[in-house]
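Missing here: one protein chain of the complex. Every other protein chain is in place.
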Amino acid sequence: MANKVLMKGNEAIAEAAIKAGCMHYFGYPITPQTEIAAYMAKKMPKIGGVFLQAESEVAAINMVYGVSSTGKRVMTSSSSPGISLKSEGLSYMAGSDLPTLVVNVERGGPGLGGIQPSQSDYFQATKGGGHGDFHMIVLAPSSVQEMADLTIKGFDLADKYRMTSMILADGTMGQMMEPVEISDDVQITKYEKPWATTGTNCERKHNIVNSLSLVPEELEELNYKRYEKYAQIKENEQMAEEFMMDDAEICVVAFGIAARVSQNAVVEARKQGIKVGLIRPITLWPFPEKVLSKAADKVKAFISVELSMGQMVEDIKLATSCKKPVELCNRVGGMIPSPEQVLAKINEVKGGLK
Amino acid sequence: MKVFEKPKALTDAPFHYCPGCTHGIIHRLVAEAIDELGIEGKTIGVAPVGCAVMAYNYFACDMIEAAHGRAPAVATGVKRSCPDNIVFTYQGDGDLASIGMAETVHSAARNENITVIFVNNAIYGMTGGQMAPTSLPGQVTQTSPYGRDVNHCGYPVKVCEMLAQLEGPEYLERVAVNNVANIRKAGKAIKKAFENQINKKGFSLIEVVSTCPTNWGMKPTDALKWLDENMLPYYPLGVYKDRSKEEK
Partner (left out) sequence: MSTQILIAGFGGQGVLFAGKFLAYKGLTEGKQVSWLPSYGPEMRGGTANCSIILSDDPIGSPIVSNPDVLFAMNLPSLDKYENDVKSGGTIIVDSTLIKRKVERDDVNVFYVPATQMAADISAPALANMIMVGKAIKETNAVSFEGLEEGIKKVVPPKKADMISLNLKAIETGYNM
């Protein structure tokens, strides 16, 4: 415990990013993630890094685009409405195969919505996040420790695959404090970036960072190649945690704060003798299809617990080929399901089992 | 004997620009400045969306293609991560003064140490001749077919005049490329804009009043004349801000 400190989830992300070698941060204030910017504003000047408050989310993501073009680790963070503004940049980053880490500490929507926690940007995050055929790696922490760990992991994956990693958290994850331990000596894999635009030094042909491709055949080829990379990621990078799944008849699926709530409900239900377990996706893209598909052969029903109108339900159905029914247990608009609500749903589903 | 030759900072790729377009001249002026200052190896250019979208193929230095209007933000990122490199943007009027106005104003306000080449030809060229933020009152374009009606869509944006109100920028000058004398002046201004960056002075923007014969529907020579008679009275040439002079 000695090295553990209490940190807000937002602060843990910021500190972990610095430890992962990110020396550039650009952002624009928006609740409930502004602690990330505040932390960076305080820290970066002291360690020779760059913090700059951009004039807009649009500018911030394009500053990120600029730094990433030079091959350096860089990040931005925002909350739901701000991520919509960044979606232009996210698409260009994908089209230019640039790595970065983007944090979305979600709040209720649509529109200006509210400022309380939400998971209703699931589609936006997992199905692309902007125009065109592309994906981001989407990581869903469910503790402050994971806010830190997945930030470090996210930077690595971004560099490894030359794409955006997104931390998809919610207001609760951003605002809560828990003990967290971030190593002073994070192992950072160095990836060669011969494509970076850092000046030719008149020694090589110029590098061009670009997403424009006016010849359809060539653009098609680029898309095919990118999707080969995505297939590789789907094969290699799925992450999920299983809890009490060994003999489970009912499988609760939840991530982030919803997983925390669901865990309480599962423990209670077990006390009542109900065979229920929890699968907690850690990567939302790639979705942990393998573990879910395996579960589909064992359990009798799934319950998706979400802070959205059931956006993850579709992915569960796809991953399990609709072999078993998928029920939804949710709250939205900034509300969070209570363990009692989830328990009641488990009981309801249990009652319907043959 | 000096033989006329292509600047080293330009590649051998043939320009895609229309006959009579002044982008070729402006590219050359930028490349000459880079050559003369010996900075090609450490220069990083940011191309816009618009007619100059493929500028990344023409400049021999490292190049980045930005989203529409975002070049100053991209350049900010590049410059902040590589402060010893030389970073320039090359943008048209739609890119810089319409969709990218926020990025323009704020990079100027921050006195971001970058060089901005702003090509103002009062029209959207790439998309086929629509009204630009700098189209003149009464100017006929595809989207102002009866002439720009200032009561309906307001007045053109005078970028140098506007930015000159800010504390931030180091150097703002408007030049034109309609005759030899003006082209020489433009070349000097562009070089100074790069020198300012080398000397860490900050934000320099050169507005280059130029032509678009194709979308203006004119012969190139007539376009140059139209520029002289219509654009220059509305967009007077000159230095709008030069902090090095103010300090003296």
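Before moving on, here are some points about what is shown:
Note that the chains are named A and B in the order they appear, and that numbering of residues resets to 1 at the start of each chain.
The rule is simple: contacts are C-beta pairs under 8 Å (C-beta built on N, C-alpha and C of every residue); 3 or more make two chains touch, one makes a residue touch a chain.
Keep in mind that this is a model prediction, so the values were computed, not measured.
For the omitted chain, the shown partners it touches in the full complex are A. Interface note: of A:264, A:293 or A:347, the residue touching the hidden chain in the full complex is A:264. Only one of the listed residues, A:4, A:42 or A:225, touches the absent chain: A:4. When the missing chain is restored to the complex, the residue among A:171, A:199 or A:288 that touches it is A:171. By the touch definition given at the top, chain A reaches the unshown chain through residues 1, 4, 6, 31-32, 115-116, 171-172, 175-179, 257, 260-261, 263-264, 267, 336, 338-339.
Here is the rule we use: only the chains that are shown with their structure count from here on.
Centres computed as Cα averages put chain A at a distance of 39 Å from chain B. The residues of chain A lying in touch with chain B in their complex are 24, 26, 50, 52, 54-56, 58-60, 62-70, 72, 74, 88-89, 92, 96, 197-203, 206-212. The residues of chain B lying in touch with chain A in their complex are 11, 40-44, 46, 53-54, 56-57, 59-67, 70, 73-82, 85, 102-103, 105-106.
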